[in-house]
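Structure incoming, see below.
Of the protein chains in this complex, all but one are displayed in their positions.
Presenting chain A:
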Amino acid sequence: MTGLYEEIREQPAGDVPVRRVTITVNGAKRTADVEPRLLLAHLLRQGFKLTGTHTGCDTTNCGACTVLFDGRPIKSCTMLAVQADGHEVTTVEGLAGTSELHPIQEGFKDEHGLQCGFCTPGMMLAAKALLDSNPDPSEDEVRWALSGNLCRCTGYQNIVKSVLWAAKKLQSQSTS
C-alpha cells in the first residue's frame, strides 16, 4: 500500500495481462503494474504524472517524447513500458535541481530557444545526450544531434545557439 488507502477496482471482464515493471526515473525507483502494450510515454505521463514528456506524432518522428534511456536519447512514444523494466530513465523533470536550472534550460531561456514549449523537453534531453558525450560541439554537430527532434516555432537557429550557450557554461563550470 502506498497511501492512506488504495481503492480496489473491479477488474474488467476479459483477461488483461499485467506485468510488473520497476524503472529508475530521475534517480528514484518507480514500480507499476502495466499492460504489456502500454507505451513508455504513457506510463511516464499518466502513470507517474510526469507530463513534461509530450507526445506529438506517435510515429517516432517529432521527438517531443524524447527521454534519456540509460543516458541515451530515445523516443518514449515507441518504446513499451515493459522494455524499460530495470533501466534508468531521465525526463525533463529530472534535468534541474529543485531550484536551480540546468545550464541547458538556462541556455534555452537566454537564447530564446523556445516559443510554444511543446518540443522543448525533448530538445533539451537530446541536447543533454550530445553534451554528455561531446562537451564542445560545432554548430553542425548540434544540428545533427537534434535532427530527430522537430520544432515548428523557432526555425532551430536559436535552439542551436541555446545548446552552444549551455556547452560553454558547462565547460566553464567544469574548469572552475
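Here is the rule we use: contacts are C-beta pairs under 8 Å (C-beta built on N, C-alpha and C of every residue); 3 or more make two chains touch, one makes a residue touch a chain; residues count from 1.
As a convention for this text, contacts and distances are computed from a predicted model.
Asker: Of the options "Carbon-monoxide dehydrogenase large subunit", "sn-glycerol-3-phosphate transport system permease protein UgpE", "Amino acid/amide ABC transporter membrane protein 2, HAAT family" or "Chemotaxis protein CheA", which is the UniProt protein name for the chain that has been left out of view?
Answerer: Going by UniProt, the chain not displayed is called "Carbon-monoxide dehydrogenase large subunit".
Asker: In the full complex, which of A:Asp33, A:Asp58 or A:Asp136 touches the chain missing from this view?
Answerer: Hidden-chain contact among the options goes to A:Asp58.
Asker: Kindly note down the residues of chain A that lie in touch with the hidden chain.
Answerer: Interface with the chain not displayed, on the chain A side: 12-14, 35, 37-38, 45-46, 49-59, 61-62, 64, 91-93, 95-96, 101, 105, 108-110, 112, 114-121, 124, 142-144, 146-160.
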